[in-house]
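The complex appears here without one of its protein chains, the remainder shown in place.
Lettered A and B in written order, each chain numbered from 1.
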Amino acid sequence: MKKSEKIAGNVANYVDERTGAAKWLKKNLTKVFPDHWSFMLGEVALYSFIILLFSGTFLTFWFDPSQRDVVYNGSYTPLADVKMSAAYASALHISFDVRGGLLMRQIHHWAALLFMAAMIAHLMRIFFTGAFRKPREANWLIGVGLVTLGIVEGFLGYSLPDDLLSGTGIRIAEAILQAIPVVGSYLAFFAFGGAFPGHVFIPRIYTVHVLLLPGIFLALITVHLMLVWYQKHTQYPGPGRTEKNVVGYPLMPVYMAKAGGFFFIVFGVTALLGAVASINPIWLYGPYTPGQISAGSQPDFYMGWLDGLVRMSPPLETHAFGHTISWNILIPGLIVPGILFTGMALYPFIESWMTGDKREHHLLDRPRNNPNRTALGAMSLAFMLVILINGGNDLIATHFHLTINQIMWFTRIAVFVVPPIVFVITKRLCLSLQRADREIVLHGRETGRLVMMPNGEFVEVHEELSAEKKFTLTQHEQPQALEVPTTDRSGVRNPQGIKGKLRARMSQAHVEQVPAPSQEEAKALEGGHH
Amino acid sequence: MSNEISKFQDPGLPAHQHRKSDHDPKAEKRAEQQVAILFLLSAISTVGTVASYIFIKPGKFVFLPIMGDVDAQQLFLGLGLAFSLLFIGFGAVQWARRLMPDEEVIAERHEFRSEDADRKDFVDTVKERAGTVGLGRRSLIKRSLGLALGLVGITPLVMLRDLGPLPKKQLETTSWAAGTRLVTDPGDRPLRPEDLEVGSVAQVLPFLAQGEERTLENIGKDAVLLIRLRPEEFQLDSKRLSWTHDGIIAFSKICSHMGCAVALYEQQTKHLLCPCHQSTFDVTRAAKVIFGPAARPLPQLAITVDSEGYLVAQQGFTEPIGPSFWERSS
Partner (left out) sequence: MNFGINKLSRYRRHRFATPALMLVALIAVGSTFSVASALTANKETTQSAMSTQVAEGKSIFERGCSSCHGLNAEGSKIAPSLIGVGAASVDFQVGTGRMPMADMSQQAMRKTPKYNAEETAALAAYVASLAPGPDSVNEAAISWERDGNTAQGGELFRTNCAMCHNFAGQGGALTQGKYAPTLMGVDAKYIYEAMITGPQSMPIFNDKTITPAEKLSIIKWLKAAQSEPNLGGASLGRTGPVTEGLLAWVMGLGILIGIAVWLASKAR
């Protein structure tokens, strides 16, 4: 036995005698993870979170979360002797007087954007493949929670430097707080320790940004990953893959190397962005004061949709009995986002209710094989995209020689018109893709080779698909519409009639499918054709 | 119709295909070298990163196409860090792809649902345990505990009370009062009507006595935009017209929608635009909203001149400035 082996053995023995870890590790080192690029999206999110912890900690060493007035005397001369908050001055100090400080600031911000983008892409993957179904509903809820908290955390993060752009964002957040009926002005005064902007908001959100929310993130991410571990990963359908197994590579060594390597790649790409692309150039924005503003004041993209929604809102306000309710803030700022996120969180339960499907699912759906869900997802994306476009309407206007008024009116109408159209088109598209699958299974792949038949007729040679491919294209379920009784057993109208009808109607829409070809059909064709 | 039909059979996991490096020792050697080179490149990059940190002085710029002049230290530090990380990543992944066993393995899933017997045992245990404390019987304890638990959450809420003062009238008041001079922001110079010509604007704040300090809270409520038009361009009622002076009209610069600074004044159309949400106000009609989400005009400040001929406020704002809030009465 080599010396190193002996030392390792001693350490392992020490740990195992105290924890019994060997048994657990033995089982889990061979744990199987299926390989697919789309399964890496969640990893991108996880790794950018870790990068955020590292880079964020670095920034805290110099950042001074204080709104105390200081006069800047650092090395960025265009702001020499300007009165500003200590927070802004220290953010400038990090950028220009700490070597690598600007790089870390930019890595932190790029990682934040990547964190949000990856979470959203991951969420889309989960949605479109039906990975949220039983038994993974809880993990879906945690995921929705993480996206929501991510938006808040990101907003607080870019608010900290107290530059002109972020101060404008805080001003808008304050207006939303203030608009809440009955308690709004109290909430705003409590949050800001008095009138806006006050001297306490940045120190307060600093604690939330670096302690409270990261703590909650860590807890939620831990549970999220433990559930993935315990419930095992889902997998795409294919030969040898069933609801009862999971096919892939063992944790040790393949998955460890790939996932570990991917962490470095994600960190590397983030560092690359931080090195070559400027982000949030706070020194150009200037320090915040409520009397100043810049053209094209926008939030980061994950808030941009919200800003677009606020922009397109109609000018509604109610004044009655000496009180004011600002619908123009409440509807786009709180009510619509509330409905969107609640709907998203509840979707697994809604789908299970309308299909009556209470079984476990470990095989993913190909998006085309669930046209209704895919169309619903595409519709929601279309909605978000339309309002996101309006969030950048001023830049779009100047770059494409349009007017903000045109874009505003276009999106005001499009937000109602486009999503349903996208729904219908996506659903039709899914069904025709299913039809194409059916064709190719029954008639084979077109090879483009023409052959002359004995009777002089030219036919194209069709190549039969492999058994693996045929199985992959036909394995999906052929769901039946739910039969919801509208009357009870004795024939009396069910009091839940309307709910039942709705459920039947939704279920009907959900099961619309092109029937998958069967072996009999294939045989029948074989007999008659070739 | 699809009930009786038989689906295509699962042909099972396809046969494993060996890679070149699995049977060709040369290919294996090459893959090994490739991985090692990647790791070495990372090591070199790290050395480069440290060297950039130490040797590149701040304020050195290099010109790069597309990017223009960029800070050399920031760039090389970043590139060095990026490559030292990327090459480790690429090396590890390449190692896994080329040299580690790539045969797919099958693991069985276990059912999550517990055995019926276990479930029954669990329910029985819970019932039995609950029975020993007599939770069912002792409703007095149950209710009082419920009350206590319900109330205990109030403490932290109450203790948050000192986060800030009550708003009182603060949202409804500004520093403007009758006779307050309008001074430029920045600069604090008082203005005479003749200082503004038709078509000009000025960002103004209330005059500050010596020794007083202008806080951001003040600016957030007091910022005013002064605009001079030709008097005949106004379409105002007589009261609002009397709030103007010789074609000069003053509005709160704090948007009545969400509080951004509304200061994009278009001299030709006499429109004011808020850059945050694009509410557009018509200056000639007392800042009436003509586009966008704002529901109320910008509050107008009544102005006149004092004995020395400087522009002053006739009175404070007659309505709260800025975004709406519950207690706002109009």
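Definition applied: contacts are C-beta pairs under 8 Å (C-beta built on N, C-alpha and C of every residue); 3 or more make two chains touch, one makes a residue touch a chain.
Since the model is a prediction, treat every value here as computed from it, not as a measurement.
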Among A:Val32, A:Val70, A:Ala86 or A:Leu102, residue touching the chain not depicted: A:Leu102
Which residue of A:Gln178, A:Asn245 or A:Gln292 touches the chain not shown here: A:Gln292
Hidden partner chain, touching residue among B:Ala43, B:Met67 or B:Val133: B:Met67
Touch criterion as defined above, residue of B:Gln9, B:Thr269 or B:Thr318 at the omitted chain: B:Thr269
Interface with the unshown chain - residue positions in subunit A: 35-41, 44, 77-82, 95-96, 102, 106, 109-110, 113-114, 117-118, 121, 164-165, 258, 261-262, 265-266, 269-270, 273-281, 283-286, 291-302, 304, 392-395, 397-398, 401-406
Contact footprint on subunit B, counting only the chain that is left out: 17, 19-21, 61, 66-71, 74-75, 78, 93, 97-98, 102, 184-187, 189, 191-192, 195-197, 199-203, 227, 261, 263-269, 271, 273, 275, 278, 280, 291
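In the analysis below, only the chains that are shown with their structure count from here on.
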Centre distance in Å when subunit A and subunit B are each reduced to the mean of their C-alpha atoms: 18
Subunit B - residues contacting subunit A, complex: 1-2, 5-14, 53, 58, 67, 70-71, 73-75, 77-79, 81-93, 95-97, 100-102, 104-109, 112, 160-161, 163-167, 170-171, 185, 203, 205, 216-217, 219-221, 223, 253-254, 257-261, 263-264, 275-279, 289, 291-296, 322-330
Contact set on subunit A toward subunit B in their complex: 30-32, 75, 96, 99-100, 102-103, 106-107, 135, 168, 171-172, 174-176, 178-186, 188-198, 200, 231-232, 239-240, 242-250, 253-254, 257-258, 260-269, 271-272, 274-276, 288-297, 307, 310-317, 319, 322-326, 328-329, 332, 360, 362, 393-394, 404-405, 408, 441, 467-468, 470-471, 474-475, 478, 515-522
